[in-house]
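Only one protein chain is missing from this complex, and each of the others stays in its spot.
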Amino acid sequence: MSASLIGARVQRKEDYRFLTGAGQYTDDVTLPNQSYAAFVRSPHAHATIKSIKIDKAKKAPGVIAVYTGEDVAQAKLGGLPCGWLITDVNGQPMKEPPHPVLAQGKVRYVGDQVAVVVAETQEQARDAAEQVEVSYDVLPAVVDAVQATKKGAPVLHDIAPDNTCYVWALGDKAAVDAAFAKAAHVTKLEFVNNRLIPNAIEPRSANGSYSRADDNYTLYVASQNPHVERLLMTAFVMGLPEHKVRVVAPDVGGGFGSKIYLYAEDVAVTWASRQVGRPVKWTADRSESFVSDAHGRDHHTIAEMAMDKDGKFIGMRVHTHANVGAYLSTFASCVPTILYATLLAGQYTTPLIYCQVTAVFTNTAPVDAYRGAGRPEATYVVERLVETAAREMKLDPAEIRRRNFIREFPYQTPVALQYDTGDYEATLAAAIKMADVAGFAKRKEEAAKGGKLRGLGYAAYIEACGIAPSAVAGSLGARAGLFEAGEIRVHPTGSVTVFTGSHSHGQGHETTFAQVVAERLGMPVENVDIVHGDTSKILFGMGTYGSRSIAVGGTAIVKALDKIIDKGKKIAAHLMEASEGDVEYDKGVFKVSGTDKQKAFGEVAFAAYVPHNYPHDKLEPGLNENAFYDPSNFTFPAGSYVCEVEIDPDTGQTKIVNFTAVDDFGKIINPMIVEGQVHGGLTQGIGQALTENCHYDPDTGQLVTGSFSDYCIPRADDVPSYQVDTRETPCTHNPLGVKGCGEAGAIGAPAAVINAITDALWSMGIKDIPMPATAQTVWKAIQSASKKAA
Amino acid sequence: MSVKVSMKVNGKPVSAEVEERTLLVTLIREHLRLTGTHVGCDTAQCGACTVQMNGNVVKSCSMLAMQAEGADVRTIESVAAADGTLHPMQAAFKEHHGLQCGFCTPGMVMNAIDFAKKNPGASEHEVREALEGNLCRCTGYHNIVKAIMAGSKAMAGAK
Partner (left out) sequence: MHAFKYHRPGSVKDAAALVGKNADAKLLGGGQTLVQTMKLRLASPTDVVDLGTIKELAGIKVAGGTVEVGAMTRHAAVAGSAEVKKAIPALAALAGMIGDRQVREMGTIGGSIANSDPAADYPAAVLGLGATIITDKRKIEADKFFTGMFETALQPGEIITAVSFPVPKRAAYMKFKNPASRFAIVGVFVAETGNGIRVAVTGAGPNAFRVPEMEKALGAKFAPESVAKVKVKADDLNSDLHASAEYRAHLVTVMAKRAVEAAMK
């Protein structure tokens, strides 16, 4: 064991089961006496329910039960809670309209759940769901956040007559206005950060069962955080004690945020399983996922940057309308505020920033965190402004960034965060070299000979990850702690099982966490197994989102490891008849310093479980420790991206010819896995920039992009092979020095792509292009620019 | 109404009484309990349900079980050797980190093996085009493409 496991490209322990079809996803779990649920969903964006007739459905073949809003009301099931309270500019709490498990008299978006049918088979449940007769009074609908705040707009909830959930602000407006008044140049942009549908390839699924024998519920669910799911479901919705409910999130086929939340379907199948006395399984088909999963982004923003004559940023002003959809999803309220406005400093020393956010209810699916959550939106604001400002002031876009980089750490931003460390020049310089920016002019010339337009764009992003110091989060409105828990169970012969509250749904924790443990204990990775995703096995957990797993969950494991080693030293000292202070632990061996006495880790573990010769007066037998870790600060991954595009002006088609990403994630445990995370994030970011757009019909509120035939997630031939690299400034406040890497790509890529496209089109007078920059969008922009020129 | 359907799955003859509307993927997952074949969409785009039928790859969610009557169907569960050794394509996916959450993986591997067999020495561009019918949301395809190029080479070498 000479080479360190930290930083090693260890192949993944989880791969064998996935590659051989042995993964166990929620829908793969079929319980004895299984029954199946199908939901009746609203076909209208906004309507009152006049009546629901279930007689026909009840008599349909195979039907076991049919439940409507009336049944859940009678059962006193609470509404789905929102986990973050935002206080508005007037000190008032945000508007929190009820979010019922099944509609109570009114539906507010296409896909809103109205009734549930339980039947012997899935097809029978679906057949019968068609037999539920719902009579609606259709109401006018509004799907756009800005439109929804206008006088006369249809009102979704009585408690929010202007459809406004809150108006929130951060920063000193007067001081920012004053900075703008003395600016040498102001760059202003107005744009929409397009609404996205996460589309993890595994559709959501939930399988609830109730055991009368011990009065316990078990819910198998595709979730990123089974403990949070249990807490919300038991304490807030079902009024059950937590020890009576087990939540298992087995293999989960991608999340990207969409599987953080407590969904109505999860509650419904759990509740129904007791009513029918059988396990009840529901798995979304993709069409259902499109309408019912929480969506992401959907901001309308006006953003301005004020500069002095040298291009130094002196102030920034942002006003955003954030669409939260028809109801507040679990973390909906903190995404466009706490995770957005606080990131508007970016990598720069902008001294004054003011951001106002109006969160608005509309007749659309709830909007919540999607990969990056607030931070991609913030980066898009900052990096589009910066690039545009550079072009307007005829400065090199890299140079304007350099002039404004934060260079001293720790750095207190004007938007509440304190960056602990970073080296933005290093990632930018590396990216410029790797992308061969020096050779770009020549490549552009070559492309022009073939009638193609080349453009190059940058994005230098920052994110706040390792969510979060609970006290800080609490002071900002979080209704939960954001620590993580871990447990190390050393077995008598020295192998180790690790229990983590983080959840892996593609991130490879079973490997990286094992690397951390194996390195610390000085044993092969094969001797360490990671267990996650089951509330009956794991002491507690806040789950995986916000690139928090290694920084928070990994640190909890390290803390527990410290306790193991401490106890091991005590046992070893006893075995070697040495004083505890003289025992050192190194690479799997306890040694008495200055002597050749030593005990292997396995010997100490054995002694702990076969305590014949053991300090019983001072120590309990066994070698099992747990730890909770609450971070003292966020972590701040950052990086520089360079995107090069080639546009076919005849069709408007954009091709990404080169994409370079240089990230600083602090210490890296497994570069192979980190690169994979970056590749995936970049592709989702490129998807947002070029192909993905959730579109609701503005009049009817119908989801137009309701399948993969209309909603375009990138395919293999839409994206290039990437050039990725890292630079390293270790995080200063966690023992691993790690920052997190899961969201970076999705945060930085959209601005880089749009900056590249607008670079290619700048000479035509095209300053901005909306996302997604589809072929048609680019072609139309070129057409209208050439008309103007003519 | 139920009907009898018979075929060979992973080399073994199987027959089942199914509803006529049963999809091939439902037969595989629910009746034969081979849950490695996944369903990720309902419009024949994601390819998570890809299986081999009579030597070609098809989307098992887009055909009736009855359409596979008498066919020789192979699923991801039959790809590794009997002793558990990974097929060279599976090994390449592992080595090159061509999978993350694993959900699209069985379909990717089934398509990749078939493609590599029929198109030895394919270029990166051709590999990317061959993945038109398989969606992955995790990997950004970068490492899948690398894995297929390497797996393809390994398969050619193993002949």
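As written, the chain order gives the labels A and B, with residue 1 at the start of each chain.
The rule is simple: a contact is a pair of C-beta atoms (placed from the backbone, for glycine too) under 8 Å apart; a residue touches a chain by one contact, two chains touch by 3 or more.
Source: prediction; values computed, not measured.
In the complete complex, the hidden chain is touched by one of A:Lys58, A:His491, A:Lys667 or A:His695, namely A:His695.
Only one residue from A:Asp127, A:Asp144 or A:Glu646 touches the chain missing from this view: A:Asp127. Against the chain not shown here, chain B presents residues 1, 3, 19-21, 23, 42-45, 47, 50, 53, 56-59, 61-64, 66-67, 69, 111, 114-115, 130, 132-134.
By the touch criterion stated above, the residues of chain A touching the omitted chain are 123, 126-127, 130, 287, 650-651, 691, 695, 704-705, 708-712, 718, 774-776, 779-780.
Criterion: only the chains that are shown with their structure count from here on.
As a whole-number value, the distance joining the C-alpha centres of chain A and chain B reads 29 Å.
Across the interface of their complex, chain B is touched by residues 11-12, 14-25, 27-28, 30, 123, 199-203, 251-254, 256, 285-287, 505-508, 672-673, 675-676, 679-684, 707-709, 713-717, 719, 721-722, 745 of chain A.
Here chain B touches chain A in the complex through residues 19, 21, 29-30, 33-43, 45-46, 48, 75-77, 79-80, 84, 86, 90, 93-95, 97, 99-106, 109, 124-125, 127-129, 131-132, 134-146, going by the rule given at the top.
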